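The structure is given below, and queries will be raised subsequently.
Apart from one protein chain that is not included, each protein chain of the complex appears where it belongs.
Lettered A, B and C in written order, each chain numbered from 1.
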Amino acid sequence: MNFASDNAYGAHPAVLAALSEANAGPMMGYGADPVTDRAVEAIRDLLEAPEAVVRFVATGTAANALVCAQLSPSFGRIYCHEDAHIETSECAAPEFFAHGAKLVTLPGLGGKLTPESLAPAVSAGAGAGLNGGRNAMVSITNATEWGTVYAPEEVSALAAVAHAAGLPLHMDGARFANAVATLGCSAAQVTWQAGVDALCLGGTKNGAMAAEAVVFFDPAQAEDFDYRRKQSGHVFSKSRYLAAQMLALATDGLWLDLARQANAKAQVLGQAVQEGGGQLLQPVQSNAVFAVVPAATHARAQSAGALYHLWPDKVAEGLDPVPLRLVCAWDTPDRDVSALAAILCS
Amino acid sequence: MNFASDNAYGAHPAVLAALSEANAGPMMGYGADPVTDRAVEAIRDLLEAPEAVVRFVATGTAANALVCAQLSPSFGRIYCHEDAHIETSECAAPEFFAHGAKLVTLPGLGGKLTPESLAPAVSAGAGAGLNGGRNAMVSITNATEWGTVYAPEEVSALAAVAHAAGLPLHMDGARFANAVATLGCSAAQVTWQAGVDALCLGGTKNGAMAAEAVVFFDPAQAEDFDYRRKQSGHVFSKSRYLAAQMLALATDGLWLDLARQANAKAQVLGQAVQEGGGQLLQPVQSNAVFAVVPAATHARAQSAGALYHLWPDKVAEGLDPVPLRLVCAWDTPDRDVSALAAILCS
Amino acid sequence: MNFASDNAYGAHPAVLAALSEANAGPMMGYGADPVTDRAVEAIRDLLEAPEAVVRFVATGTAANALVCAQLSPSFGRIYCHEDAHIETSECAAPEFFAHGAKLVTLPGLGGKLTPESLAPAVSAGAGAGLNGGRNAMVSITNATEWGTVYAPEEVSALAAVAHAAGLPLHMDGARFANAVATLGCSAAQVTWQAGVDALCLGGTKNGAMAAEAVVFFDPAQAEDFDYRRKQSGHVFSKSRYLAAQMLALATDGLWLDLARQANAKAQVLGQAVQEGGGQLLQPVQSNAVFAVVPAATHARAQSAGALYHLWPDKVAEGLDPVPLRLVCAWDTPDRDVSALAAILCS
Partner (left out) sequence: MNFASDNAYGAHPAVLAALSEANAGPMMGYGADPVTDRAVEAIRDLLEAPEAVVRFVATGTAANALVCAQLSPSFGRIYCHEDAHIETSECAAPEFFAHGAKLVTLPGLGGKLTPESLAPAVSAGAGAGLNGGRNAMVSITNATEWGTVYAPEEVSALAAVAHAAGLPLHMDGARFANAVATLGCSAAQVTWQAGVDALCLGGTKNGAMAAEAVVFFDPAQAEDFDYRRKQSGHVFSKSRYLAAQMLALATDGLWLDLARQANAKAQVLGQAVQEGGGQLLQPVQSNAVFAVVPAATHARAQSAGALYHLWPDKVAEGLDPVPLRLVCAWDTPDRDVSALAAILCS
């Protein structure tokens, strides 16, 4: 019973089939192949953004950090939530790729920035002078690191603050499919129509082996991006195998189907937590549950072999109730979900 | 009446005289000259550290950032106060020099870290894994950005935490002389004898034109440091002119005399603030006063032409009382101090 | 008929099968999975190096640049051939990863360094002082960018020069299998037994989709390498899919079988060039042919639809004879090889 992370799970059969299909004879390298072309078009279609620049990389850290380097100079200020993946979980990759930019972190309920917190911070940064560096960009995550979701109007409100200050808005969409599945809106509505300038559209946690799309809605903001990707070792010579994964997910709505499956499993667990006397720390809006549960419940789950992280990581042992994170993937077995739910609500 | 910063003031005549004296015929460049030799020895004597590696640079930002790059890899975690100069006022220079290190900032009264705040943060960082980066170093400022001073035993306690975790301790001593003047201890007592591994000993704010000494007490920690200094453009070909400034300050205790003068002026202002109905935000322990004063007092001071910063910078206009920072240099005219004091206590 | 590059060809069925096999249920991420463990052991076995540190990345540029950053400081001098891939074809990735290191390039027949060229360069670098930077490492490519191969004794002679100067020796083995297939020696003999400290063992051009192994024979030289890999976005969360590719190649000697196939095809073409009045620019020792052929032959090949690069790239049109590069992969169709050979020798 593995609820440690959605990246603990596998690739969808359609992804593997797409790899086999792409494995057909010689094709020119470095993206000059028809599979890459088709995948780019599929992502543009998915986003209703026919002019968007779409590039594929293998990891979410690469995707995010490359966008940061593209949109921020070395002396830039990058505004994000204090629990943002780019701040907590990428080993200072944004700073490395951007050669020293500073992540300016802000608090916020549910892992979300608000215009009320962002506006004064951006304003202070604008007045920080040489000492503080130059305002460069705003980054949000959707779904967030706390499993919550920004609605289009929330994104719009943040974009308004960012754009008023001349800053582009980046969305880390490692779990973008999960967010869209919950929102029930189109991908366009919660991205470029809401003011997002650059999107990292995650495939890995959605059912790929290792594939993410970096999307710039305004081609002018993507100038020279390929050089950055190349210089950081993220241009694949056999590009087709990255592209094929994203193509499979983007075909026939598979990406949304898989996200809905994962989200539904999280709903089951979230319900169980509440029935069993635990408390949700955040509403369950995507494929993860953040909750506290009685220590006895935790002990039973451990005995049953359930794998998951206490959250935040490294909290002291011996707490009661116990804070934890449960993450579901599209292929987390239903019997595991049921088994854990039974423990949680008992 | 300029109380904006100690760097608004000039160089001591002895510094200028030392430059003239150093201007005597040809000398080999890049530090291979007798003035540099003598200045290195003078700083070693000042610190009672005959084996220390001593190098000169022209700015405090260069000094601090070079030490960070020397002691932290690109994936390092550098622990410091949230108001540390390296965090707030160096345009992400540490991140730039260290190619992406992450400053992990901690709160603390009076701009000071405490073992109680540092220890759990270091411990959490040690468990952060690849995501969080590797613990690299601890940095403190003495005197602090809030004008307070770490006593030797406070430094020792922090060094104990750092060293227990295998981390070196850096002291940003842009106003080191002011701290030592207040403490009444030796420079050695509050640095290497208390566990400091690297010291940036400031000359600029102490009466030089532009000169700082970077000191590594353990030569092994300074390996290859000269390459870093060179690669960042901080090796002067005519090294003697940097060295002469520090030599002048280190001669006959001038550095301490000047710091005492500056500190005494701040005491006068601090006293006046309290007499006039203002409140000190921090005890006056060096050459700066952080206080709130009645808006009417502020208005009178402004009318009288007093220059100083509201603090923190960019606070809203119209506050009452008004938070401000008053900084004194060794050569802030006594008549200006008296004049401002008269306004403050009236 | 595609002879443009070995990366224009596909993945071996065994690689795809290994991916499917690895796709079995949940596994912990970031390398803590059994597939990664098995692949590491397989590479260690292949190299007869049970203590080696083995890590997987997806691109050769990433592999090489990460090794450069691991072994060179920002002020380091990296010695390599002037036609080395790290110099000509990685968009300054080594300089980016190492934050500014300088590639010191040397000429050499057949893309190979010799002790006679390396020793004086290293010696000059050792005396370059702060101006020139610090000697850091030596990098060679095997098989080379000109399709030639270093024999173990040639590697040993270079390693002797490097080690005498305290410098580690890196081998870019993007086509390592092709070299070993030609040499008929063991992988150990031409690497660690000959003094190689770090090896980039290429999988992509050998029949993988996108997989390379970075190997440090001395674990002490790999300290903190995982942080570099993470910070540059080259740690895969679903590590098993990278590992599975290398595992497939390392199993039952597949890597060597595929290299032998590719090499044999190149021999056919090389023979044809000579029979047809062309001239080999380098002996055919791996899977590429560098030659000049009569313009008429080139014209016929183009008419027949043969894809290949003029070499060096961007030579003027209209030359006679025409310099070109023909690269074979394990799965270049024999009928294509025969067809091109027929044109070349006619």
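For this structure, a couple of remarks:
To be clear about the criterion, a residue touches a chain if its C-beta (ideal position, glycine included) is under 8 Å from a C-beta of that chain, and two chains touch if they have at least 3 such contacts.
What you are looking at is a predicted structure, and each value in this text was computed from that prediction instead of being measured.
Within the whole complex, the absent chain has one touching residue among B:Ala62, B:Leu103, B:Leu158 or B:Ala177, and that is B:Ala62.
Screening B:Tyr79, B:Tyr150, B:Tyr241 or B:Phe290 against the full complex identifies B:Tyr241 as the residue touching the chain left out.
Touch with the chain omitted from the figure is made, among C:Asp6, C:Asp33 or C:Glu95, by C:Glu95. Interface residues of subunit B facing the missing partner chain: 2, 4-5, 7-11, 16, 19-20, 23-29, 57-63, 65-66, 90-93, 96-97, 204-205, 209-210, 227, 230-238, 241-242, 307, 329, 332.
In the full complex, subunit C touches the omitted chain through residues 74-75, 88-93, 95-97, 99-102, 124, 127-128, 130-133, 313-314. Within the complete assembly, residues 30, 73-75, 99-100, 130-131, 133-134, 224, 226-228, 230-231, 235 of subunit A touch the chain that is not shown.
Convention: only the chains that are shown with their structure count from here on.
The chain with its Cα centre farthest from the Cα centre of subunit A is B. Taking the mean of each chain's C-alpha atoms as its centre, the chain lying closest to the overall protein C-alpha centroid is A. Averaged C-alpha coordinates put the centre of subunit A at 41 Å from the centre of subunit B. In this assembly, the C-alpha centroid of subunit B lies 50 Å from the C-alpha centroid of subunit C. Of all residues in subunit B, those touching 2 or more other chains are 74-75, 99-100, 130-131, 133, listed in ascending order.
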